[in-house]
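As structure tokens, the structure follows; a few thoughts come after it.
In this view, the complex is presented without one of its protein chains, the others remaining in place.
Entry: chain A
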Amino acid sequence: MKLSKEQVGKRYSKALYEVAEEQKSVDEMLEDLKSLKKVYEENPSLSFALAGRSISRTEKLKILDTLKNQFGELMQDFLSLVFDNNRMDCIIEIADAFIKKYDEVNGIVEATVTTTVDLDEAQASNLESVIKKRFSVNKVNLTKIVDSTIIGGVIIRVGDQVVDGSVVKRFNDIKKTLLVNN
């Protein structure tokens, strides 16, 4: 059976992480992968170009060269390997899995906070400290989303856990209690 992209991402990132650990360049790799992910996300056609059949291999190699020139030696080798194995469409998954692994080792969580208004510095750091305590971690990477449809309150998502304190949710709860009882 064909491997899912997530499975591919897990395997490649594990290998890369172990090599990077030996070479003591984990942080460097992390930065590289994050920027690589950004490039991919900003240019959705890149994944198709590198993994598809629409352009020739030599053309692809050219694109790959420009892509990997900015990175360190290990990253360059890694990209070549991924390219040779025809897994260039899994770069985002590899990066995600790598970040996850890094976070796990260093006690970092990625948290998404949804609010109706933009949070200022003080509010953000306050939230961070609350999350740190609640999930007992060392560091929180906060991603802020502004969404007016939740009317008010905050929704915090950490991994698979969602702490929902939005006004919309309360309205829905009230709706449910009234509907069930009548």
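Here, a contact is a pair of C-beta atoms (placed from the backbone, for glycine too) under 8 Å apart; a residue touches a chain by one contact, two chains touch by 3 or more; residues count from 1.
The working rule: contacts and distances are computed from a predicted model.
Q: Given the options "sn-glycerol-3-phosphate import ATP-binding protein UgpC", "Peptide/nickel transport system permease protein", "Carrier domain-containing protein" or "ATP synthase subunit alpha", say which is the protein name UniProt records for the missing chain.
A: Answer from the record: the omitted chain is "ATP synthase subunit alpha".
Q: Considering the complete complex, identify which of A:E110, A:E128 or A:D164 is in touch with the unshown chain.
A: The single option touching the absent chain is A:D164.
Q: Under the stated touch rule, tell me which residues of chain A contact the chain that is not displayed.
A: Touching the chain left out of view, chain A contributes residues 1, 6-7, 157, 159-165, 169-170, 173-174, 177-178, 181.
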